[in-house]
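Take a look at the structure below.
Removed: one protein chain of the complex. Kept in place: all other protein chains.
Every chain is named by a letter (A, B and C) in the order it is written, and numbering of its residues begins at 1.
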Amino acid sequence: MATTAISVTHERENYLNKEYGVKSWLLTTDHKRIALLYLLSITFFFFIGGFFALLIRLELLTPAGDLVQADTYNKLFTMHGQVMVFFFLIPAVPAVLGNFLVPMMIGAKDLAFPRLNLLSWYLLIAGGALMLYTILTGGVDTGWTFYTPLSTAFLNTHVITAAVAIFIAGFSSILTGLNFIVTIHRMRAPGLTWSRLPLFVWANYATSIIQVLGTPVLAVTLALVGLERGLHLGIFDPQRGGDPLLFQHLFWFYSHPAVYIMILPGMGVVSEIVACFSRKRIFGYKFMALAVIGIAVLGFLVWAHHMFVAGISLYAALVFSLLSYFVAVPSAIKVFNWTATMYKGSISFATPMLYALGFIGLFTMGGLTGLFLACLGIDVHVTDTYFVVAHFHYIMVGGMVMAYMGGLHFWWPKISGRMYPENWGRLAAMIIFVGFNLTFFPQFILGYLGMPRRYWQYAPEFQVLNVLSTAGATILAVGYLLPMVYFLWSMRYGKIADANPWSAAGLEWRTPSPPPTHNFEEPPVVTWEAYNYDELKEAPGER
Amino acid sequence: MSDSEAVLTHAPGLQEHFATMEQQRDASTMGMWVFLITEIMFFGGMFTAYMVYRHAYPAAWAAGSEHMDFWWGTINTVVLICSSLSMAMAVRAAQTGARKALVPLLILTMALGCAFLGIKAVEYHGHWIEHQFPGPDFRFAGPDPRHVQIFFSLYWAMTGFHALHMVIGVGLVAFIAFWGWKGRYTPEYYNPVENVGLYWHFVDIVWIYLYPLLYLISHKHVM
Amino acid sequence: MSEHIVPKRTYIGIWASLMCLTVVTALVSWVDLGQWSAVVALAIATCKALLVVLFFMHVKYLSQKMTILVIVAGLFWLGLLMALSMADYGTRVLQ
Partner (left out) sequence: MFENLPLWPTRASTTAGNVDALFIFLVTLAGIMCVLIFTMILVFAIRYRRSASPNATHIEGSNALELTWSLVPAAIFLAIFVWGAVIYFNERTPPQGATEVYTVAKQWMWKFQHLEGQREINELHVPVGRDVKMIMTSQDVIHSFYVPAFRIKQDVLPGRYTVAWFHATRPGTYHLFCAEYCGTQHSGMIGQVVVMEPAQYEAWLGGGGATGNLASTGQQIFMSLGCSTCHRMDTQGRGPNLTGVFGKPVLLEDGRTVVADEDYVRESVLNPGAKVVSGFKPIMPTFQGIVSEEQVNALIAYIKSLSQPPAGVATKPNFSPPPGETPKTQQGK
């Protein structure tokens, strides 16, 4: 085991201290440095999106529209959605944790195309800059879904710049996916067969498939919206016999699988954490790997379940509802396997494990409410209400953000070379869990009661539940600010981390913390299965 | 894709994170193919729209197609097929290290690409002056001008994005021609030439479908 | 993988076939085959695309089966997009 003495770790040359200066960061091709660039950028966008969310919740404190104007409110939820989805959730785990870890987990020196990787980051920044420009010059109020003909013919806001921003960010996502696919195929260390890959790598592979196959369709769809707005092409225009539902088909062909872009890598993170803190190989490894690929593929077959009341044919609705249930099966498999992994384990409760357990709970609830939405008869009543809002926040915030936070804590020692303060970490995890449930659980009830989403003012009988939700959002905000503070603190004052503070399996823990620029002194040769915790005898002592 | 900017640290052309030339070449080819798949899906969105509307408005599609210029379309198809041949020969020249042949073949490819774009511009101009661009100024004498307008919307979008790809392609070929002239490519290292070739052929294939789908719907071609 | 060097003759042959197919599809388009016009035109286009992919793009000579899988996957997904969209458009009636 490559456990290096602490003092040596600190002075040793690593990817952080190899070079200094702005140029050494902005022109870097090191996947780890690019991961940190992503970390900074998406944290920035997370807080912008979060700020919009807080304003939304404050507006909804009272039934009357009294805090902001109606069009301001519409801009808030639109930009909250666009910023969070395209500039935080989609890049979050793949571009930060995936970028940092995938090459190390497969024993490679870098991704297959390091300069393309840097280009991906610049594309995200270019898209993000344009998004910021859109926000600062008056914003956009299409809803994140850009539904036509509202977006093409009726709004006077910055629809085209927002669409171009997302178009550009989309290419960032495509190129990241391309890079991962080729890297995982071509750069694995000798002996590291597909059946030995950590599930995090499997998850990122599955995610990349979706990014590569789905994102271009979104890109062309947004381009057509832009052309329809700017040059009066009439592809979705009902005035000329065009079908606005065609836009929805093309949009959801990407945007439903995009949900899996957000959640699959999160599932990968949770698999790593649950195995490590249960000191056990993940239960049913093969099924877990198959399940992520299954979700990625089946995820493309279900998109029109967003359109059951939109005017699609009865027959199509039946087909898409049935297919939607198929994608629920692999998700169920994953939940059961994580739970079974804990059976007869030796479980400890460090912060990452708390996040992982939170993930399993919230993802289970999000997934189960997904069954309601895939169910035709129920969906008619609850679609486009707060029930949907609650459901996808359970998946994306309760699921994905919990996993992302868990992953950040888990690999923070590797990334920064320092430990975060454990007790603060646990406290923040609990606050986030409580705040999250208080924010979003009442929204399920609101939805079944019939409160439509995207309402600036609402009927007075919905107020109590909305107040609860807003209270929860406040707690959630505190929960998210805490880690930012102590992560920053730990970079200077945190305890120095050794190479493998969790005694975890996985190639990334066999390099020093933080790793050197080319990750491994010697190219590793893998002779063991993933999660060989039975062979790693030493369980960590105090933690 | 852009793995061309010199990395001359160890074996010429071998980047340091790859173990062997073979691994690098495999990765490069596979990366290019994955990229082409994204391109298929990009155009696929428009082809889907095309299919949906052609299914819904077959008569309008035939009417619109009658106003395509059959001859320019056919000539452009021929031009692109010829450019694909010269591109394939250029890649072969790079493989065999025939630098003398490489650069002229690439220039020929560029010339054919530019000819295609020129012809396309002539066609566009014709449609423009006949008010066949969608929008408030659209004019069409026929029973169903609204749906014909959708045909023309798709025509402009599909051929427009295709032409944009052609412009990028000509730029890439120029880039490759410059470095080929500088002598960067050898039989051991010619991935960029190969990848630009793959891109060029892909754009050609898109046109191979656009030609019958846009120009050949109606059997009554306007001469 | 793409070490294989294709003889010039093959390229010229493929080019000639592509030209022939272009002439054929252009000629056939003057004949009204009804519904079959589109089928024939697309079949010819697919033949041409196959020739380009297999020879000009060297897929016939690839040793890496993975790349072929990538191509097939791409076409499969495009098929999904089209087929499932038509599941809606092909079956719409107003109740």
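By our rule, contacts are C-beta pairs under 8 Å (C-beta built on N, C-alpha and C of every residue); 3 or more make two chains touch, one makes a residue touch a chain.
These numbers come from a predicted model, not from an experiment.
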{"item": "Chains in view that touch the one left out, judged over the entire complex", "value": "A, B, C"}
{"item": "Of A:Phe253, A:Tyr285, A:Tyr355 or A:Phe392, the residue in touch with the unshown chain", "value": "A:Tyr285"}
{"item": "Touching residue (missing chain; options A:Ala328, A:Leu482 or A:Val526)", "value": "A:Ala328"}
{"item": "Touch criterion as defined above, residue of A:Val389, A:Leu465 or A:Ala504 at the omitted chain", "value": "A:Leu465"}
{"item": "Selected residue (touches chain absent from view) among A:Tyr343, A:Tyr493 or A:Trp528", "value": "A:Tyr343"}
{"item": "Residues of subunit C (touch criterion as defined above) contacting the omitted chain", "value": "93-95"}
{"item": "Missing-chain contacts mapped onto subunit A", "value": "65, 70-71, 74, 141, 143, 147, 149-150, 153-155, 238-239, 241-245, 278-281, 283-287, 308-311, 314, 317-318, 321-322, 325-326, 328-329, 332-333, 335-337, 339-340, 342-349, 357, 360-361, 364-365, 368-369, 371-372, 374-381, 383-385, 445, 448-450, 452-461, 463-465, 533-534, 539"}
{"item": "Footprint left on subunit B by the chain that the document does not show", "value": "57-60, 142-147"}
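Note that only the chains that are shown with their structure count from here on.
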{"item": "Farthest chain (mean CA position) relative to subunit B", "value": "A"}
{"item": "Selected pair, greater C-beta contact count between A-C and B-C", "value": "B-C"}
{"item": "Two or more partner chains touched - positions in subunit C", "value": "66, 73-74, 77, 81, 85, 89-90"}
{"item": "Touching two or more other chains - residues of subunit B", "value": "26, 30, 34, 37, 40-41, 44-45, 48, 52, 56"}
{"item": "Subunit B residues within the subunit C interface of the complex", "value": "22, 25-26, 29-30, 33-34, 36-37, 40-41, 44-45, 47-48, 51-52, 55-56, 70, 74, 77-78, 81-82, 84-85, 87-89, 92, 95-96, 194, 197-198, 201-202, 204-205, 208-209, 211-213, 215-217, 219, 221"}
{"item": "Residues on subunit C engaged by subunit A in the complex (per definition of touch)", "value": "66, 73-74, 77, 80-81, 84-85, 87-93, 95"}
{"item": "Parts of subunit B lying in touch with subunit A, wherever the complex brings them together", "value": "1-3, 5, 15-17, 19, 23, 26-27, 30-31, 34-35, 37-46, 48-49, 52-53, 56-57, 134-136, 146-147, 149-150, 153-154, 156-157, 161"}
